[in-house]
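Here the complex is missing a single protein chain, while all its other protein chains stay put.
Take a look at chain A:
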Amino acid sequence: MAVSPLPTRSPSTTLSTSNTAFRLKGVAARSPGNAPSPQILQNADRELTEQLNDNVRQRYMKDKKLGEGTYAIVYLGHLRTEPSSLVAIKKIKVNAEYKDGLSMDAIREVKYLQELSHPNIIALHDVFSSKDQNLNLVLEYLPLGDLEMLIKDGNIHYGAADVKAWMGMLARGVWFCHENFILHRDIKPNNLLIATDGEVKLADFGLARSFADPYLNMTHQVITRWYRPPELLYGARQYSGAVDIWSMGIVFAELLLRVPFVAGNSDLDQITKICEAFGTPTEENWPGVTKLPTYIPADKGHIVPVQGRDFFLRQFPTAGPVGADLLMSMCTLNPSKRSTACQVLQHRWWFTEPRPTNKEDLPRKAGGSQKMGSDLTRKGGELDDSPFKDTARQLDFNAM
């Protein structure tokens, strides 16, 4: 039911000097026990907005550089008043080529992270500008790298209970996005960062957007290819949270196999690999698929039937029969038959043995802060460590 919009107690603190009820969001207020924010600059010549910005900026100190990409530089930083409280400061580079102001990636990232506050989504503590109109995002510091790092490291051993813990955290993060009408559109292992306590955090909202109203078109050129669902590969312009669920299913498969499951080297190859693995989409198993803009009719002599539970169990024995069932529900070709985030969370796999590992006891690996540096400076939708990285698609805004 509706509430009256009285000043909130949550992450805000009153700015007493400005003699107003204007509230300031920030880390200081989120973690109790911190000293009050530093005094705002006493300068009559500075506008109220600038004073507010100064106030935020002065709360942080930048330490060393963690990584640099074409799009951003990431620094390790800390709260001025509390050197032990670490943060990652992502400084968005000004793109001289782009004449239309702040890039769409940065706009999306800031817009959605400002709204999403959840244990499994990277926290945006503050945003401030520094000289030359640079945008700085103060993000939660996640020093244990990402899931990709763990998947790839042969020295790290993990089992079904660990996968269950990671998938549970991912599913809760995705559910929360969808509950807030936000599509992430770039879920993949190196966007799943790990906090000191082992908690998995969904990061990189550079391709995110809110659900479109019914009948409005969206771009289909999102999600890194290996994790892209068939409807987007067929050029669907109207889609739902089901696109993120597919990506999540593929991450699940990759966690179990420890290699990317369907890794096409072109969009066409990606479709072929999906058909081989899961079955060929047809009007029977997916009514309407042949009407999608770039649907390619399957070779009549080469139609793979939709794979059943047996296939998933054979292919992913670690998951067990119940886990295989969950994976199958996430990798259903027809997006309207695919599980929703809520259905994923209600699946009985979570209640079946083994219980998920406690997050503190999950396998971990050192050297993750550099990984965070490179993860946060990458542009959305790119496969940055494959021979195909240059073919990664850019968002085509004119197609929106």
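Following the convention adopted for this analysis, a contact is a pair of C-beta atoms (placed from the backbone, for glycine too) under 8 Å apart; a residue touches a chain by one contact, two chains touch by 3 or more; residues count from 1.
In the analysis below, contacts and distances are computed from a predicted model.
The subunit not displayed here is recorded in UniProt as "RNA polymerase II holoenzyme cyclin-like subunit", chosen from "RNA polymerase II holoenzyme cyclin-like subunit", "Checkpoint protein", "Centromere protein O" or "GPI transamidase component PIG-S".
Only one of A:Lys64, A:Lys99, A:Lys300 or A:Arg348 touches the absent chain when the whole complex is considered: A:Lys99.
Among A:Asp132, A:Glu284 or A:Glu353, only A:Asp132 touches the chain left out of the display.
Check A:Leu86, A:Ala212, A:Ala263 or A:Val322 against the missing chain and you find that the one touching it is A:Ala212.
Screening A:Met61, A:Leu86, A:Ile107 or A:Ile156 against the full complex identifies A:Ile107 as the residue touching the chain left out.
For chain A, the residues touching the absent chain in the complete assembly are 1-8, 10-12, 18-23, 25, 44-45, 47-50, 52-53, 99-102, 104, 107, 110-112, 114-117, 127-129, 131-133, 135, 179-180, 209-210, 212-213, 218, 397, 400.
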